Structures are given as C-alpha cells and as structure tokens.
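For this view, one protein chain was removed and the others were kept in their places.
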Amino acid sequence: MSQYQEKATVVRVEQFSEKNFRLTLDCPLIAESAKPGQFVMIRTAVGKDPLLRRPFSIHQTSKAGRIQIYFKVVGRGTHILAHVKIGEELSVFGPLGKGFRLNALAPAVIVGGGLGIAPMLFLAKENSRLKKNCDNDLIILGAREKNEIAPLLDDFRQFGLKLLTATDDGSLGHHGFVTEVLQSVELPAGCIVYACGPEPMMAGVNEICRFQGIPCQVSVESVMACGMGACLGCSRPAKKGTYTHVCLNGPVYDAEELIWNI
Amino acid sequence: MSQYQEKATVVRVEQFSEKNFRLTLDCPLIAESAKPGQFVMIRTAVGKDPLLRRPFSIHQTSKAGRIQIYFKVVGRGTHILAHVKIGEELSVFGPLGKGFRLNALAPAVIVGGGLGIAPMLFLAKENSRLKKNCDNDLIILGAREKNEIAPLLDDFRQFGLKLLTATDDGSLGHHGFVTEVLQSVELPAGCIVYACGPEPMMAGVNEICRFQGIPCQVSVESVMACGMGACLGCSRPAKKGTYTHVCLNGPVYDAEELIWNI
Amino acid sequence: MEYLSQRDETLPDLRVNIGSLELANPVMTASGTFGYAREFENLMNLHRLGAVIVKGISLHPRVGNPPPRIVETACGMLNAIGLQNVGVDRFITEKMKYLAGLNVPVIVNILGDSLAEYVEITERLKGVPGVAGIEVNISCPNVKKGGVAFGTDPAMAASVTAAVKKTAGVPVMIKLSPNVTDITAIARAVEDAGADSLSLINTLIGMAIDLKTRRPALANVIGGLSGPAIKPVALRMVYQVAQVVSIPVIGIGGIDSTEDALEFMLAGATAVQVGTANFVNPRVTEEIIEGMYAYAEAEKLLTIRSIIGGLQTKVASLNPFEQPSC
Partner (left out) sequence: MEYLSQRDETLPDLRVNIGSLELANPVMTASGTFGYAREFENLMNLHRLGAVIVKGISLHPRVGNPPPRIVETACGMLNAIGLQNVGVDRFITEKMKYLAGLNVPVIVNILGDSLAEYVEITERLKGVPGVAGIEVNISCPNVKKGGVAFGTDPAMAASVTAAVKKTAGVPVMIKLSPNVTDITAIARAVEDAGADSLSLINTLIGMAIDLKTRRPALANVIGGLSGPAIKPVALRMVYQVAQVVSIPVIGIGGIDSTEDALEFMLAGATAVQVGTANFVNPRVTEEIIEGMYAYAEAEKLLTIRSIIGGLQTKVASLNPFEQPSC
C-alpha cells in the first residue's frame, strides 16, 4: 500500500454549475496506484489557514498520470480550490483508504447521489475494465437538479452500462430520489450494489438491499485531519459497538457494518 | 483627511527582477486623495493568515483612478502579492499617514535608496506639477544593482529633473552609496532634501544635510498593525524623549526629529 | 436610555442589557484596539455601535514600551504596547468631550498597579459626563504583591472589584485574564464582590522569536496574543463562566464576523467586544451589526436576546479542570 505526497499541477478546471467543479491534476504516482473508492487529501491554502488538508474521492484516473476530483463549494477550502488556475501546484496526498471491492462476475448496480457521484465514475470504469461485458450492470445517478448530473453523463455512458437518473426537481430523469428508482427496477440476480451519497440516501439503499438480500458497499464521510490513521479523529460508530476509522477502515464499508447518522 | 477601504482590481503586474514587483491597482477614491509620501495598507491573504495588512508607499497615482505600489518580496505577505493575477481584487486601505511637505519655490533634492525609491516617483511628479520649472532639482537613486533601478528610469526621467544613480556593485552609475553621490554634488542653494531608504542611508543623508544646514524630510518604516492610530504598535523613539507613531505622525518626518536605528 | 430613542421599529430588536446599561446592539469595541474612537470617525458610523470601550487609562500618563511592540503570529498577533495612554486627567479633558458627543455608551477601561491606583482613577472619572460604565482591566501586576497579576488570584480580583464598585457610581465590568488555571473561580469571586458584568478574555501571554537576530521579536520579550488564533480558548472560557455566574458576560477573543459574535452569544455572552479585527477591517464592527440584523431577520428572531446561552448540549456543566487532550 503506497501513498504519496505529490506536487500536482492543475491541468484543467471545469465549472459545471455555480458550485460544482471538476479539477484535473497531474500526479502520476497517485494516479497509477489509485483504486476506485479511494480518496486524496489536498492542501487548499498556501498559508496556514485553512490549516488541514481536505478529503476528496478520486473521481477518475488516466493513463497519462492524472486524477480528477469532482467537488462542490461548501466552505473555505473548497472555495479556494474552485479558484485555482491552470498551472498552479497543489499538494495532493494519496491514494488513501480502502476502496470498493469489485467482483468480476457479479453484476454491478452503482448508485450515486449528489457529490456521491464523484467516486462512481472511477468505479464504473474499473468495473467495465474487469468484466467481459456489463450488459447486466446499472448506474443510477441522482442530484438536486439537472446541471449537477448532465455534464457527467457522457463520461458515464462510455462504459455501456444502463444509466438511470433522478432529480429532486424533476429536471432530469425520475422526479424524486435515487432510492425510488432503485426500488422500482428489477435488480439483476446476484448483483452487488455500490452506493455513495448523503447518509439518508445510503441508509435507504442499505434498507432496500437488506430486504432483497443483496450485498451493498457504501462509501461514507467523516471529518478528517490526517487521512491516514494518525489522528484517530475520523471515528464513526459501527455495529460491533466500537468506533471505526473512516480513513483507514473506510471510506468504503459493507453497509451492514455501519450505524447511520440520520 | 479621508481614508477609504477599496476593493481594488489588479490591472497590471510588472516584475522587474527576481524579487522586485510593481502592481497597478484600480482604486479611484484613494488615488484621488493621495499625496506623495502617504501609504496604503493591503490585505494579502483571503484567509486569516497572514492576518494583518501590509503597508506600502504609494508609488504613483494616475488620473484614471489608479495607484501603483513598488515592492520587494521579503516574506509571506509580499510573496502572495507577487503572485496576484490581473483581474483579482485586493482590499486596499488608504491613503494613510502624513506625506512630504512640498515647497513650490525651493529646489528639491530627492534621494531614494533600495525600496525607498518607491514613494519618490509620486514625489517627483507632484514636485514637477507644483513648480514652474525643475531646472535646479535633482534625483539620486541607489540600489544594490542595476536591475532594481533601470526599469524605473524612464518614469523618473519624464519630469526633466537631473538624475544620478548609484549601485553597490557598480552596475549602474556611481559604484557605491547614494550618500557619496549626495556628498559629491553641489546642492542647489535653498534646496530641501527628501530621502527614503534604509536607516543607515537616511542617517547619512541627515548628517550631510545637518552639516550643510539644509532641511531634510525622511520617510521611515515601522511594524504596523492598523496603519491609522488605533493600535499604538508603530512607535519609534523620537528626539523629544517620547515615542512617535509612524502611521499617524509619519511616515515622513523632519530628519532632525528622529533617533536613528543603526 | 437616550441612545435607544432612535431605534427603528421596522428592524429586528438587537438591544441587550448589561445590568442597568442598555445597548442598542451587542457589539462593542475592545479596549486598546479602537483608540479613543475618533480615529474611526471617517471610516464607519460610530453611532451605530453598541458601546465604545476606550484604550486603557492609568492614573498617570504612560509612554509605553520601546519598539518593536507588535509582531504577527499565525492567525494572530502579539502586542506589548505597554499601556501607553494619556492618563486619566488628560483623558477627561482631551478625549471625553468628543466621546460624550457620540450617541453610544462610553465605557472607560482602567488599569492600575495597586488597589489605590484603581480607586483613584475611578474617583476622578466619577460624575464625568458621558462615562456610562467602567471596565476594569485586572490583568495588571500588583506591584505590592511581587507583581502577581490581580486577575490571577480570586482574593485580589475580588478586592479590586469591591473597591472600584464602591466608588464608581456607574456599572462596573471586570475584564478577566485567561492566563489562569480556573477562570470560573475568579469569575465567581468577582461576582460576589459586586461586579455588574464580566468581560473575557484579555490576551493570552505569548512570545515570538526572530531566528535571524536570535532575539525576542518584541522588545518587551513577552506580549499578549490576540486575534482568531485565540477564539477557541475564549469561547470555552465564556461558556464555562456563563454557567457559573448570573451577571452578564461579555465575550471577547478573535471575533471578526457576525458568525463569531453569535457563537459567543450562544455560549452565553450577552454582548461581545471586537478587538484585533478592527486593525484588519476598520469597518468590521458595523459589518457585524449589519450581519446581526440580517441573521435575526432570516431566523425570524423577535429579539437577538433569544439566542443568548442557546447552545444545544446534553452536557449540563463542565469541570473547569478537565483537560481534553490529557
């Protein structure tokens, strides 16, 4: 398990909506060793404020040694990231955490909600790489409104999976939640569900899967200082009555291991 | 005495040497009311670190509502300023302090050393505006090496004053200190000397002037938190046995009022 | 009180009471960071302030410390101004007239190095028009007790409080030092001694070194740390003190936004003081007040008072000695 701190040059900045951005970063060591579901910690400030790195799922890697992150501006760190310019350097640390456990045989049902879409592109790519065909596989993407998903649809479509969408305002696909879509479709036999999104969404997916006896992996968040097991700050209660550390034991878990924060 | 906090757009960035930069900022209110020798306080960081504004002499103003600062990268704040991009906004507060007291009749001898050159362009401009002619006036600019002065020569020459230079390494003008140049020339009768530069230089200029009975105004520095009389942090011992506050009572003083930090 | 006569009834009610003192809003300027107010008259509307607290006044004028007096630190600054001030008499003759003309309560911050000095200053301020209250800086060394600061000992803190209170004739606010093991003990002692309100925190004692010269960055070697860096300590102390006293608590430390100010009020502060932030943005106090109106409107608060002490926590009280990173 190798982790690197790289000075990554920003090679592309895409703005998808007022608050949603995608950055392409040149960091070959991280790109080469990353797995879907893993994340990076990025320093946003040159000075000491904000002090801590910010965690972001790896959205996609490329053979050219690049990674992408897809993020939303919610506070000071992401505000700074949204204003980086091409050619600037960012300190990127990763790949971190345990990613999704893929299965070359089981059909994949990938569910991403909101910024939970971020890790799913990488997952879909690796999934399609791993398999002979993805005919039975399915992706469901949900967001508040069209603009948060539409710019990514081409990227997701390239793997030939079946793709469904849902928006809170009905501006794209199903008018409502991804969980409703998941519930409404017939899931392929022997499939595995992979989900990432807000806690209530993942809890809902977990519920549906448990009911149907389908294994479900989820990627969850937590506040983080170090991202690599040194601070013990990223704890989250788990079912065995103790705490799990998201940066080390996660961010991907079997949904059944977790207690939902809802 | 009006002071303004303006969101100033960066309209031009000039790099003269590895560490020397000039910024042109669009801040019409400050530009309109500024006088030579006054300064501005600029916020360098978007976050809270570095926390305090940094003081810079007003290098020049334009009728188009712009001011320039000419500065050297010495620490974190100036490092950030050296990296601003055209179109970015900076919070600029000013004009602050008491400037040079110009005299429409007395010949002016302007002496700038190192970054002490910064306020002298504005001074030379106002001096030439004020007078019928500047035939007896003189500017002496000194620096470590040619690159720190050469890019500014055209700007200084436009006022038709006599211009002499000195560099520590002899790469331009006199090989040595501006004080040596000052000592070697015959100063016009009834002149006033205006000086800004390192403390030992100003002390030397003060010495020469005292000896020749010439009035001498100097612009000095001090650490500053507020730049406007609120913190009492910018104290500097003065001859009357008490402290003077550089941001309020200065930065320009009659040289005889001060005790030199050498 | 007259200050409030102009209250615009269409705006949310930001008024708070510091004992018998009514403020139009909870935002004051912290002593030593706002000069004698006049310095700011061209930069903001002074009449909008909740109250003005002026630079600390001593019995005799003081020239202050040699420079350097200030140095920047990570998200903060150290100062060792050395209590430079014009002395109480010149303060009254030269500064009070302007201050009395402001449409806001003026609270005079005082300091001394003996009990007698505190009392003497208070006496001279007595009856001076425009003095709405006295804030007592008890972080000063008691020269008679070997230089131990009044504010680090409950008994000494109480004695200063009682003496000033007896003389003042106006509300007395005691300003607590954070450089103590148990700030709640000092707070209780001071409350028992008759304080009308408490303000906290003063600066943390700190130091900076210039590696190049191998000298302290401040001529005075040590200085007072202020600014955003100290906010977590200040918030914790305000919370702890607000739980053990029943007089109003005024929060100070690193406040530079409406959010910061409201956090202190949630922790139990009735009002706040803004210090170092005035140096970074001379209009900051007015902006914080504007932000409070906006917040009260957005949250549909009839009065800002409704959030005081409104922190939601299951923990009933805190042991002041508990050390979290033990």
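Chains: A, B and C, in written order; residue numbering restarts at 1 for each.
Going forward, contacts are C-beta pairs under 8 Å (C-beta built on N, C-alpha and C of every residue); 3 or more make two chains touch, one makes a residue touch a chain.
Note that the coordinates shown come from a computational prediction; the quantities given were computed from them, not determined experimentally.
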Missing chain touches which shown chains?
-> A, B, C
Option from C:74, C:162 or C:301 whose C-beta touches the chain left out | C:74
Residue of C:100, C:148 or C:294 in touch with the missing chain, whole complex considered = C:148
Decide which residue listed in C:63, C:115 or C:207 touches the omitted chain of the complex.
-> C:207
Missing-chain contact, candidates C:84, C:220 or C:270, resolves to C:220
In the full complex, which of C:180, C:195, C:271 or C:304 touches the chain missing from this view?
-> C:180
Which positions on chain A touch the chain that was left off?
-> 1-3, 5, 43, 48-53, 91, 93, 222-226, 228-237, 242-243
Had the left-out chain been drawn, it would touch chain B at residues 48-49
For chain C, which residues reach the chain that was dropped from this view?
-> 32, 56, 73-76, 78-81, 83, 111, 137, 139-141, 146-149, 151-152, 177, 179-182, 202-209, 211, 213-216, 220-233, 235-236, 239, 254, 259, 262-263, 266-267, 307, 310-313, 315, 318-319, 321-326
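In the analysis below, only the chains that are shown with their structure count from here on.
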When the centre of a chain is set as the mean of its C-alpha atoms, what distance in Å lies between chain A and chain B?
-> 54
Between chain B and chain C, what's the gap in Å when you average each chain's C-alpha atoms?
-> 37
Could you put a whole-Å number on the gap between the CA centroids of chain A and chain C?
-> 47
Specify, in ascending order, the residues of chain A that touch 2 or more different other chains.
-> 48-49
Would you please write down the residue numbers of chain C that are in contact with two or more other chains?
-> 74-75, 228
